[in-house]
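Remarks on the structure that follows.
As you look at this complex, bear in mind that one protein chain is not there, while each of the others sits in place.
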Amino acid sequence: MPTVSMTVNGKKVSGEVEGRTLLVQFLRENLRLTGTHVGCDTSQCGACVVHLNGDSVKSCTMLAAQADGAEVTTIEGLADGETLHPMQEAFREHHGLQCGFCTPGMVMSAVDLVKKNPKASEAEIREWLEGNICRCTGYHNIVKAIQHAQTTMSA
Amino acid sequence: MQDGATGIGASVKRVEDKRFLTGKGRYTDDINRPGQVHAYILRSPHAHATIKGMNKAAAEAAPGVIAVFNGEDMEVGSLPCGWQVNNKDGSPMHEPGHPPLARGKVRHVGDQVAVIIAETLEQAKDASDLLAVEYQTHEASIHMDKALGGGPLVHDEIGTNLCYDWEIGDEAEVDKVFAGAAHVTEIDIVNNRLIPNAMEPRAAVGEYDRSDDRYTLYTTSQNPHVIRLLMGAFVLSIPEHKLRVVAPDVGGGFGSKIYHYAEEAIVTWAAPKVGRPIKWTAERSESFISDAHGRDHISHAKMAMDKDGKFLGLKVATKANMGAYLSTFAPCVPTYLYATLLAGVYTTPVIYCNVKAVFTHTVPVDAYRGAGRPEATYLLERLVAKCARETGISQTDIRRKNFIPADAFPYQTPVALQYDSGDYITTLDAAEKAHDVAGFPARKAASEAKGKRRGIGYSTYLEACGIAPSAVVGSLGARAGLYESAEVRVHPTGSVTVFTGSHSHGQGHETTFAQLVSEKLGVPYDAIEISHGDTDKVQFGMGTYGSRSLAVGGVAIDKALDKVIAKAKKIAAHMMEASDEDLEFKDGKFTVAGTDRELSFGEVALSAYVPHNFPHEELEPGLDEKAFYDPLNFTYPGGCHIAEVEVDPETGVVTMERMTAVDDVGRVVNPMIVAGQIHGGLAQGIGQALLEGCVYDDSGQLLTGSYMDYTMPRADNLPSFGVGTESTMCTHNSLGVKGCGEVGAIGSPPAVINALVDALWDVGVRDMPMPATPQTVWNVINSAGTAAAAE
Partner (left out) sequence: MYDFAYHKPSSVSDAVAALQGAEDGTVIAGGMTLIPTMKQRLAQPSDLIDLSGIGDLKGISVSGGTVTIGAMTTHAAVANSPDVQKAIPALAHLAGHIGDAQVRNRGTIGGSIANNDPTACYPSACLALGATIKTDSREIPAEEFFDGMFSTALEEGEMVVAVSFPVPEKAAYIKFPNPASRYALVGVFVAKTADGVRVAVTGAGEGGVYRASELEGPLSSNFSADAIKDVKLSADGLNSDIHASSAYRAHLVGVMARRAVEAANA
């Protein structure tokens, strides 16, 4: 069994995994970071999105072994202690979540968007969210939250 | 509403959000019990087959495998159905058995055949390859016409695929009205089958504690007490005091997590057999073939009108797909939740509806957001739009002409329901204004200049929700009452825990219910906790579905709060040596009328638990009150939805340009949450109209079995919505609330399709099926063009 080591939310971690262990399984089962969710098996829903070396990726569609040596940030690592990240705060302020299941992936994806395209239009935000499916909100308030975070993240 | 207000009417930010936003939510699959093992369910690859044999030996011997069980091993009760519907002749519906693991036959792709329990999920799946099942396959009845037309039987023992043949109304009387009508408009309607797709797949963890002979089931349920009752009493014969069911954070339900599913019984039954807690979590592709599906009606309807377009009578014939087994609520959906809604917002004096429920070799069909009411609304609002076209009356005039007037309430419909309140003209006017209907011609011209077509469509709808009245639903065939319970426990320091039988899986009860408490007791909002989802904590509960949480569960809390205040008044009167009749309670303070004597709620709460000088024969210590609330009637939200679409006639692509909803949901406790509920409902309604459809091939294979083929609404499929409320108060509950969870999904689909027909009317399009995918729209445009050319 390969041993993998990576930095997750700023902490160095390592563990023995099977070759077939997915990154999301390593996070949820080995590290008990259950904020990252699994909502589909075809790499489409985005509930599992985390940051890998600063880019958003689907942790259900990569092997833990492929993340060996990487910097991983999950939803648990986004806030600064008790202070929510501006994107988390924007989702709360604008009611951008209901059941909360897609939320971790949605927030991680949205943070990546605002980093890469700080002035994205509504259409660009909606297009970026292609890889994140939400069944509760109709996306209306998610879009509003991201638009709000565009201002607070740059502040 | 002032800043910082936390009572009724304030858009208080949600209490639950912080844990969800920081990854601290606790969903069923996040739960890991000591010693836990994993279950994998082997499912039928065939729609209809006889299980000739099964050799478990190789799978049992595979690495990590602890046990393999099949239907012969699991001799337990049948998964029960909660509602009975009677045939026209009064005889009961057919109710075939539904074993948690198939016995003898499999009846749909996805039917549970065996469970493999292993140390890891991967080991269980590896072993499933070694489990040899010998099937003799048979032809299947997938589509309702074949099932009713001599197709193979789903359940041999009942000798028919007709589950029931039900009716409401007087057919002869309605036929007489049609015979004398100036004009009759007819329509054929298919309400497409949908797959609910809550983002959290179903999961269950079963555990048995041999020291106290007690079972615990953690499950993704909208109603843990109902699961405890159904599974304990009917399937596994576990007395309720020995069975705890916990539904922790649940990632969306939309109906699909109401029902008692086989996997819940399997992990609970097997836990003592293997002596370890067992976890099962669905993969999404399993959800597609094991979660109850929704809708799936085929109907023919006709409206009789006088020469002025006034509705005289409505006649409807519907076939409703039940799938292979009767799911928990299934029989009531196309009857009591459908045909009783066919009056809609109109004064149609006579209505007849016949419903034939049909077994097919497909996944069971049950309630999905709206349940019966979207099917009724879609049929009626498509028909009304067609009536307007055929009579030459405008889409709004035909509605205004036939609306139940605002002064006619309470209004008794010809199909059993009595509406308590509503004002349909106000919601229509407000929606037209909010939508900027006046600007539509200019927008249409702009679209046409780009080679596109644009249309506008209306839906003025009504629904019955707050699903409860036990007397009413009992007379309709429900085997349980549908009240709700609440307990308000005031702690010595004045903080409050509310135990509710409602269950939140995204609705924000922890916020809205706390607002009720804050409003009534004046207790600071952060000193209130809402507890739900655990049968060991909450006395009882019927759960959350049918937009009932606030209208039934919230009112139960309100009743318990009244009892708390009454008791607290007695204590305050004793403390201030006054008569409790002289006491007033306002803004969290008890005052003696005409004096300056006052006590805070907190002081009274403390005294309740430090009763040093209580007259104990008259006044018990403590401040903890329970209530059950069983309403007198359903609640009747309604409103107007207006859709505006643009069509690219070259490709058939439809763009949702505008979606406006003005709804009457009764009193609004948290406007932010209400708007969010309506947004979500609209997305599902637009999804049904344009994107989502479940397709089976003739052999019973599900062709839309993953997100590769089943189109989920994504952010770029939808516009920003215009939503508003124009409320009349519910007259029969203390809060005046109606319900908002389903209105978006109920009202919107016909508005979208009516808009699409309007957009393409000039090219000869007269009808449009759902989902109106690009291919479908392109085909319809082509055949309309061909038909026009032939004329």
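So that you can tell them apart, the chains are marked A and B in the order they are listed, and the count of residues begins at 1 in each.
In this section, a residue touches a chain if its C-beta (ideal position, glycine included) is under 8 Å from a C-beta of that chain, and two chains touch if they have at least 3 such contacts.
Given the structure is predicted, the values throughout are model-derived calculations rather than measurements.
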| query | Which one, A:Thr7, A:Asn30, A:Ser43 or A:Gln147, makes contact with the chain that was left out? | reply | A:Ser43
| query | Of B:Thr160, B:Thr704 or B:Ser720, which residue touches the hidden chain? | reply | B:Thr704
| request: Using the touch rule from the top, list residues of chain B that touch the missing partner. | output: 122, 125-126, 285, 650-651, 691, 695, 703-704, 707-712, 773-775, 778-779
| request: Since one chain isn't shown, list which residues of chain A touch it in the complete complex. | output: 2, 18-20, 22, 41-44, 46, 49, 52, 55-58, 60-63, 65-66, 68, 109, 112-113, 128, 130-132
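Note that only the chains that are shown with their structure count from here on.
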| task | Give, as an integer number of Å, the spacing between the C-alpha centres of chain B and chain A. | result | 29
| task | Would you tell me which residues of chain B are touching chain A in their complex? | result | 13-14, 16-27, 29-30, 32, 122, 197-201, 249-252, 254, 283-285, 505-508, 672-673, 675-677, 679-684, 706-708, 712-716, 718, 720-721, 744
| Touching residues (chain side chain A, partner chain B) in the complex | 18, 20, 28, 32-42, 44-45, 47, 74-76, 78-79, 84, 88, 91-93, 95, 97-104, 107, 122-123, 125-127, 129-130, 132-143
